[in-house]
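So the structure is just underneath, and the comments pick up after that.
One protein chain is absent from this view; the other protein chains keep their places.
So, chain A:
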Amino acid sequence: MSLDLKNLGYEVEGEKYLTDVNLKLEPGSFNVLLGRTLAGKTSLMRLIAGLDRPTAGSIYMDGIDVTNIAVQKRNISMVYQQFINYPNLTVRENIASPLIIAKTKASEITRRVNETAAILQIEPFLDRYPLELSGGQQQRTSMARALVKDASIILFDEPLVNLDYKLREELRSELRDLFKERNAIAVYATTEPNEAMALGGVTTLLHEGRVIQTGLSTKVYRNPINIEAAKLFSEPAINLIPGRLSQNEVTFDDSVHFPLDDDLSKIPPGNYVFGVLPSHIGLVPNHDDDLEITMRMQLAEISGSETYMHVVNDHFNLVLQLSGVISYHIGDSIKVYLPTHKLFVFDQAGNTIQTPSQRIRGN
């Protein structure tokens, strides 16, 4: 089953939630919708599910227009961010419910419920009620209910957000495995770039109700189509420094200069925005063409076993992503090393001119 979204638009009382969305989802593909809150991820999923009707465009499943087909007849399943189960039914009855509605044979139901429960490791809880389970187990239950029927499209609307970190990692990797043998289309909405990368597959970037870019996750990550895509797909967000490219050097805000390399010299002179990923900047030089900049320490944000170091100078600020917990005094003067061969170059309109990966290919 393939899914084809054509010129989809959705607005409520004059407020536009989605504009001109065109997407083609292949059978057996794992699709990640990446976007900030209110980017339109949930709206898009609800349209695919048939819970809402688009105000423009149409949806095709296997070439058949299903835009106005009721949700009950679409053969989809959905997992929400909240843990949604039927509290008055046991876990077993919860998982079995789509099969019972579909009038599946009793023996077949038992077999499939047990099988799905085993995959999601909730077998010991089958006779309990959902509210007697932990959050993770409740979400496993709703996932089991979504997976037990052979839905052609399975929608995940940020299903792991309300779970703790360890559990999230665990469920995420299980989820990816679950889809290896299936021929269903999986659509997974998330706000986290890391999650999109971990899940792999095809990533679609959504911003303010529009699709910015779609493609294999790694490709989109390496070659964002514009500044917005680069910002969306980097955590912490990519550092952007306005600068000027002249005949023989690059100037950042009149303060930092460095000579052009082979790749940068291919770009016509002018004003550009230069981007560098927080993980690419270091506190020690590790390449000949690293640019040494003296900055002032502003803030060190510790996230897990990483430190996000915010540094400033009189003209711009940078964020560094460093491994390990590093502490500095605020206001300390430190030298950071910016690899000039790993720069993203965007034009004034925000479109990508050059990405580091293109350079590697160029060499």
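Methods note: a residue touches a chain if its C-beta (ideal position, glycine included) is under 8 Å from a C-beta of that chain, and two chains touch if they have at least 3 such contacts; residues count from 1.
Here is the rule we go by: contacts and distances are computed from a predicted model.
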"Chemotaxis protein CheA", "Sarcosine oxidase subunit alpha", "Carbohydrate ABC transporter permease" or "ATP synthase subunit a" - which is the UniProt name of the missing chain: "Carbohydrate ABC transporter permease"
Decide which residue listed in A:N7, A:N22 or A:N88 touches the omitted chain of the complex. A:N88
Among A:V71, A:L283 or A:I302, contact with the omitted chain is made only by A:V71
Identified contact with the non-displayed chain, of A:A102, A:A118 or A:L283: A:A102
Residues in chain A touching the chain absent from view: 49, 51, 71-72, 76-78, 80, 82, 84, 86-89, 97-98, 101-102, 142, 145, 149
